[in-house]
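Note that this complex is displayed minus one protein chain, with the remaining chains in position.
Which chain is which? They are A, B and C, in the order written, and residues in each are numbered from 1.
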Amino acid sequence: MDIELAKKFYSQMLLIRRFEEKCIELYSSEKIRGFLHLYIGEEAIAVGVMHALSADDAVIATYREHGHALARGISAKSIMAEMYGKVEGCAGGRGGSMHIFDAKSRFYGGNAIVGGGLPIAVGMALADKMMKRDRVTACFFGDGAVAEGEFHESLNLASLWQLPVLFICENNYYAMGTALEFSESEVNLSKKAASYRINSFQVDGMDVTQVAESAKNAVEDIKSGKGPVFLECLTYRFRAHSMFDAELYRKKTEVNEWKDKGPLVTFKKNLEERGLWSKIKAQEIEDEITKTIDDAVTFAENGTLEPISDLEKFVYSPEEVQ
Amino acid sequence: MSEFLMPSLGADMKSAILMQWKVKVGDRVTKGQVIAEIETSKGVIEIEVFQDGIIEKILVEPETECNVGTPLALIRSDSDEENITVSSVTAEQAQTEAIPLAPLEKATPDRYQDTTPPQRIKASPAARKKARELGLDLADLAKTSEGEIHLSQIESVAKTELKTPSADKMRQAIASAMSLSNAEIPHYYLSASVNMSPALSWLEEINKNLTIKARILPAAMIIRAVVLALEAVPELNGYWQEGYHQVCKEIHPGIAIALRKKGVITPALLGAKDMNLSQTMQALDDLIMRTRAGKLRGAELTQQSITITNLGDLGVENVYGVIYPPQVALIGLGKIIDTPWVQENKVIVQKVMKATLAGDHRATDGRTGALFLDKFNRILQNPKELL
Amino acid sequence: MNKEQIKTSIIQQIRIIAPDLEYDDIPSDENLQNALEIDSYDFLHLLTALYEQLGVQVPEVDYGKVDTLNRMAEYFAERIKLN
Partner (left out) sequence: MKENNQTTYREAVREGIKNAMQKDDRVFLMGEDVGRYGGCFAVSKGLLEEFGKERIIDTPLCESTFTGAGIGAAMNGMRPIVEIMTVNFSLLALDQIMNNAATLLHMSGGQFNVPLVIRMSTGGGKQLAAQHSHSLEGWYAHIPGLKVLTPATVQDAYSMIELALNDPDPVLIFENSLLYNSQGTLDTNAKPLPIKKAVVKRPGKDLTILAYGINLFKALDAAKILEKEEIDAEVIDLRSLRPLDDETIMNSVKKTHRVMIVDEGWRSGSISAEIMARINEQAFFELDAPMGRVCSAEVPFPYAKHLEDAALPQPVKIVAMAKQIMEEA
């Protein structure tokens, strides 16, 4: 772990944290509408996994995907503008918080149907295998998706056809308001995935270095043809499922326990043990991030609305392409 | 200085109850710190402040319901001047600008491009159906109207060129007229016996040197007599409308014509004043034929200025008719029958017809009626006047 | 033209004026105007049509001789033989 890597991990995680906090403020003042699912508390997974992926690999995520998008390199400006419904947003203001897309970084979207992205990831990996391309499709989903039929169908196909897909399960112990023990007979999700003869690992989702390490090994295994890998990252979301949620389903004490071992806290302790904390100039990173986020808000505020006359554009491809 | 507002937690949240403050005036607060609890439809939710500062003033007491965007407290930030915090944006500004509605009309696709070929008559199905029912020809109607032909146009045309309405509709029309008439018109009745023998034998002489096609029926002669009498006594020929009596310059007598098995209709013999006897006969012949063929013109159904019912054919002697509003008189002509008649104090047999007059007392009185019957009778006693 | 043929053409003319009547509705020896609800106007029309078809005019004075179907047929039969 050198200073540059430490700076990268810390600033990416902090950017996500501050970005999501700004979203709360903007949502409260009605600047952002629709649904908003925040990644506060789970930053280490996105940052760790994205570190292991190459630009050539593909990413498929869920509706809680601001962190993945930022970690994948999509600009705070284009994501913020998207949530303002502006045409400068990464999907032209048509997707909103739950549907962030970016062709350049092969970010194939947030998906608002729980488990909806898994079959697509399988298909993308199938194409890569058929065309003998040396790249991985990383598929993020939560513990809620494990209960969907498509989880079983996708893991089975991926293993059956030995497809180059990296399944990353962000197990934050709650599917919206239903705790894990109320939705899964087998709560050890990596053990469940192993039953499909898939190499499955359980890792501390709060420790960015562990996540990055496991993800790197997984990608290497996949690219050496050992078939799909299943990474279960144990984590916790510090905020409600979405903005309008009284969190009746969990205790504050539990939330506070997890906050004490959150991704930023854990990483800071880790850097202090290695004498790196003082070297990364945390305050500079903080100020730079504040500026990035303020610029993003200004960019979004000044964004323009897509003309209504474009409403039907892209329902089908333009005539000439057909 | 900035306001701490009641936050919006979702599109379907319009207001919430401030339950409890976690801080008091003078307390220092830091960005993200929970400073109050609110009660929403989903339960109690903690709300946080979005920048560092000191609680300057509490604006809302606990247990108060406030709309989203209501200022709850004032927060003085450390260095008040430099950092302008977003939260100071009031609720109104906070509203993302309303989506421009103007283009919404443009966004609604126009219903359809009218591509009906010119030669196709654009008539609505309702209009076509009505036209078919009334035997109206759409083609000539289309010539006079541009654009689409709707039911309303068919119905207005029907008023002027009505085909004989079907029997039951006609019954209904007569029924409503009769009930109105009975209810509103104060009728008075007069009758007189008219010796028809002289006129009939005069007519027979005339018919002798006419071919059968030009033969004149007694009815035509009688109608001619009525018209001449009305010229002398014009008050009976007109309308009672909106409370006043209006005498009609033209004389359009409604003639009762029987339709086989379908009741009686009284189309007007338009412009009877300007017809001599044979012209009256031809006009009557034409009117009866068109009535039975159902090809009457609208005016013939609406312009009657008086009505003549000669139900004599059916053996009824006295005809006490009911006036058709808004007309003011009706003349009933009975059956011509052989009757003992006193002449130069000898009793001889003559062909006698009972003529009755129903009058609207609002418009005319018995004296006018009597004058008319007298004139009518004298004309028939001197038939040459009829030519 | 014999009497029967004349009778049928009279009936044909009557059915033109009163299409609702069938052949057998028309009685041979009853007053046509009363039995068939034919008014003076229709009766004149009937005679005019028969004049055009058979060439015989019935003057008003002879109305009494043509009040039934049979008498009318006879009346026409005699006059057709003459001219």
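Methods note: contacts are C-beta pairs under 8 Å (C-beta built on N, C-alpha and C of every residue); 3 or more make two chains touch, one makes a residue touch a chain.
Just so it is clear, the model here is predicted, and its values are computed rather than measured.
For the chain that does not appear, the touching partners among the shown chains are A, B.
Touch with the chain that is not drawn comes from one residue among A:29, A:154, A:199 or A:242, which is A:154. Among A:55, A:130 or A:265, only A:130 touches the chain that is left out of the view.
Contact with the chain not shown here comes from a single listed residue; of B:22, B:42 or B:122, that residue is B:122. From the options A:41, A:95, A:205 or A:262, the residue with contact to the chain not on display is A:95. Taking the whole complex into account, chain B touches the unshown chain at residues 111-113, 115-117, 120, 122-125, 128, 148.
Residues of chain A in contact with the chain left out of this view: 58, 89-95, 99, 101-103, 108-109, 111-113, 116, 118-128, 130-131, 137, 149-150, 152-154, 156-157, 160-161, 313-317, 321-322.
Going forward, only the chains that are shown with their structure count from here on.
Taking the mean of C-alpha positions as each chain's centre, the chain lying farthest from the centre of chain A is C. When the C-beta pairs in contact are tallied for B-C and for A-B, the bigger tally goes to A-B. Look at where the CA atoms of chain B average out and do the same for chain C: the two points lie 47 Å apart. With centres set at the average Cα position, the gap from chain A to chain B is 71 Å. Interface residues of chain A facing chain B in the complex, by the touch rule stated above, are 21, 24-31, 33-34, 84-85, 240, 242-246, 248, 297, 305, 307-309, 311.
Those residues of chain B lying in contact with chain A across their complex are 5, 7-13, 31-32, 40, 42-45, 47-48, 50, 68-69, 86-87, 89, 91, 94-96, 99-100, 103-104, 106-107. Those residues of chain C whose C-beta lies close enough to touch chain B in the complex are 18, 20, 37, 39-41, 44, 47-48, 51, 57-61.
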